[in-house]
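Starting off with a structure, shown below.
Note that one protein chain of the assembly has been removed; the remaining protein chains are unaltered in position.
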Amino acid sequence: MAEFLSLADAVAANVRDGDLVAMEGFTHLIPYAAGHEVIRQKRKHLTLVRMTPDIIYDQLIGVGAVDKLIFSWGGNPGVGSLHRMRDAVEKGWPVPLAVEEHSHAAMANAYEAGAANLPFAVLRGYKGVDLPKVNPNIRSVTCPYTGEVLATVPAIRPDVTIIHAQRADRRGNVLLEGIVGVQKEAVLAAKRSIVTVEEIVDDLAAPSPNSVVLPSWTVGAIAAVPGGAYPSYAHGYYPRANDFYKAWDAIARERDSFNAWIEENVMARTADDFAVHASRAA
Amino acid sequence: MAEFLSLADAVAANVRDGDLVAMEGFTHLIPYAAGHEVIRQKRKHLTLVRMTPDIIYDQLIGVGAVDKLIFSWGGNPGVGSLHRMRDAVEKGWPVPLAVEEHSHAAMANAYEAGAANLPFAVLRGYKGVDLPKVNPNIRSVTCPYTGEVLATVPAIRPDVTIIHAQRADRRGNVLLEGIVGVQKEAVLAAKRSIVTVEEIVDDLAAPSPNSVVLPSWTVGAIAAVPGGAYPSYAHGYYPRANDFYKAWDAIARERDSFNAWIEENVMARTADDFAVHASRAA
Amino acid sequence: MSDYTPTEIMTVVAARALSSKDVCFVGIGAPSAACNLARLTHAPGITLIYESGTIDTKPEVLPLSIGDGELCETALTTVSVPEMFRYWLQGGRITVGFLGGAQIDRFANLNTTVVGPYDHPKVRLPGGGGAPEIATNCGEIFITMALSPRAFVEKLPFITSLGHGTGPGSRAALGVTTKGPTRVITDMCVMEPDPESRELTVVSLHPGVTADQVKEACGWPLKFAADLKETPAPTAEEIKVLRELQERTRLKHGGKQGEAA
Partner (left out) sequence: MSDYTPTEIMTVVAARALSSKDVCFVGIGAPSAACNLARLTHAPGITLIYESGTIDTKPEVLPLSIGDGELCETALTTVSVPEMFRYWLQGGRITVGFLGGAQIDRFANLNTTVVGPYDHPKVRLPGGGGAPEIATNCGEIFITMALSPRAFVEKLPFITSLGHGTGPGSRAALGVTTKGPTRVITDMCVMEPDPESRELTVVSLHPGVTADQVKEACGWPLKFAADLKETPAPTAEEIKVLRELQERTRLKHGGKQGEAA
């Protein structure tokens, strides 16, 4: 059964130095408040996995919390590069960053295989490209019926997955809606999980019998953090802060401006400070 | 783009003698009206595939339309045996019925693989049981990472899939809701498809952004057949006719009573006769 | 009290085996009655899952089929059938799977496929359905079947789902890490696999049932536990809740549902 905790307690109990951590969200519902809490609690030597590492991973990489990144597209969507990620890969600052690189299709299948308790996933992919030459985890199987050779990737099984969702009910059932990405799979594939939510309600108010719900007993810790996806967004609550995504380019470009931003906006703050970004669409 | 046709025209254009046909629906939304139309048009030598062949397949088997059945559970749910299926398997009446038998897990994965355009599916299954001894299509692959041996099944790729759904909009987009079974996968896995619907509406009125929708261009023919799932049911429209399921046991037990029922209730009727069973929940 | 039927005590004893912590994969018939009785009595927090995709469902009446509308309407959420078998069953998220069958052997292997040769069956049964993977992917398995020599047999003509195979080590040799059948609840007694031999052994007799009656109803020479007990009789409350559930069911769709196979 899901346990209701403060975000600080949830991170303290569930995220450990050296863990394989997935913070997922495909543009939507990215768990920024939780990422900041991981920075404040000074976790080290993490391996981060995520299809689309964006600003939140740029921040974790920039503070030196990350030894390795497993990913398929690392950029600031619609803006450009992730400067902290590039600095770590290209110049080893503040610590060298190893990368294990896949395609989106492979990563999505790898989470799906993890949720399905399979050791690997099969896809029609990686044909005629160079990634398999630099990633020994891209292998193949032969179809036992047709003889066709297909690509494989190992299942992703995070030590802990962290996501943000619209709401939970008091039993700990969680509703996701809109662009749901790979979050359900990432939680089901993980050993432990933390879900931050906009609100905790009496009635989940799922609009459809087929709504995307994580039942209470599949979730580890739940923390109410209104606004916790900012500058990402929460469908039905508040929009994406595109301005912040654009502003990040200048903040992250230099080490000093990045460090100053982290001090002021992460280290000197708490999860409650995200509440200012919370709102609910009419 | 989906084409709007009468059910008779849709079956005439899409279901051919010798086809591999899937009529899916896990208790819910079973396409009875379409199955009756296939009987009226006297298709022969079909291979039928379906996880849970129930009364509609008992009827198709009983009229001699079927050479082979691919399935995982063949019974009258909560009532007992399918007498026509048993008569065909045990005594070859009216024609011998070959069977290819799987587990539910394998069939569900096989449809999923078909929808995903993979030649086979991988599952943790079939351990310590006799089905692989009698079904040469149950094989295995070895995980290229862990060395674990896992079961495989070939993807299901029907010539034509037939399903029933709640409604379509005038562009031909189809909404399914409630117990959605494997219907979406069965349509996406098929070369051709027929969808019967309770109603055709201006606005699909999907309750959630993540509702189960088959976009127009993934669907072949759409026929409005209100009540077309009877004696199965349509969530939000009318309930399951459990009485008919129970009554079927006596009807199907003897060849004569079965033949008489088919003459009266299928051959002498049209798809429009299903309308009497249609209703919409408040 | 003695005012209950053999089927009723079977259902009540099966219900008692469940707790609020369980996530239970429910089959139609006796398992469905037992699981919902547990939910309506001592295990209100139990999570019931039906293979049609309905998760955490709380039906007011027993379903006739595994996919009745009642199950979806009272569920927390309903997923597709591929997802059910991939993320939920194979995903290892089910603590207890309930199975029944046409035939069982002393190692709790089950047959629901054929009687006679597979290619020329004497009786063609419905087939395995979800059972082969339920039997290996759930944390443990409870089996409910009425005891009779035709059902409890010396040798199965076909193994549809795995119990303890041919005895100790069978499951492990196949790479199966779950417990398998931990109890078989019949209308006359409860059996459990012997800790060493893995052979089904009577651990309790229902009130008024003798060891000889049970022996006669079983197709193999049945063993009894050293500390053979009497099954506690159903309480008045258990029988009341069960009968109310079945009466609601009868009123809703006629006949005594949840009893058929």
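As written, the chain order gives the labels A, B and C, with residue 1 at the start of each chain.
Rule of thumb we're sticking to: a contact is a pair of C-beta atoms (placed from the backbone, for glycine too) under 8 Å apart; a residue touches a chain by one contact, two chains touch by 3 or more.
Since this is a predicted model, take the numbers as computed values, not measurements.
Undergrad: Going by the stated contact criterion, tell me the shown chains that border the hidden chain.
TA: A, B
Undergrad: Check each of A:G75, A:P94 or A:P144 against the chain that is not shown and name the one that touches it.
TA: Looking across A:G75, A:P94 or A:P144, the contact with the absent chain belongs to A:G75.
Undergrad: Of the residues A:V95, A:L131, A:V201 or A:A275, I need the one that contacts the missing chain.
TA: Residue touching the absent chain, from the options given: A:L131.
Undergrad: Any idea which of A:R40, A:K184 or A:H277 touches the chain not displayed?
TA: Answering carefully, the residue with contact to the hidden chain is A:K184.
Undergrad: Among A:D17, A:E148, A:E199 or A:E263, which one is in touch with the chain left out?
TA: In the full complex, the listed residue that touches the missing chain is A:E148.
Undergrad: Would you mind spotting which of A:A2, A:M23, A:M51 or A:A271 touches the chain that isn't drawn?
TA: A:M51
Undergrad: For review purposes, identify every residue of chain A that touches the missing chain, sorted by number.
TA: Against the missing chain, chain A presents residues 26-28, 51-52, 71-75, 77-82, 85-86, 89-90, 101, 103-105, 108-109, 111-112, 123-131, 134, 148-149, 178-182, 184-185, 212, 233, 235, 239-240, 242-243, 245-246.
Undergrad: Spell out the interface residues on chain B facing the chain that's missing from view.
TA: Counting over the whole complex, chain B touches the hidden chain at residues 115-118, 173, 185, 188, 204, 206, 209-213, 215, 217-218.
Basically, only the chains that are shown with their structure count from here on.
Undergrad: So the centre of each chain is just the mean of its C-alpha atoms; given that, what is the distance between chain A and chain B in Å?
TA: So the centre of chain A lies 39 Å away from the centre of chain B.
Undergrad: Starting from the mean Cα coordinates of chain B and chain C, work out the distance between those two points in Å.
TA: 28
Undergrad: Give the residues of chain C touching no fewer than two other chains, as numbers and ranges.
TA: Answer for chain C, listing residues that touch two or more other chains: 72-73, 78, 86, 90.
Undergrad: Using the touch definition from the top, which residues of chain A touch two or more other chains?
TA: Within chain A, residues 117-118, 206, 209-212 contact more than one other chain.
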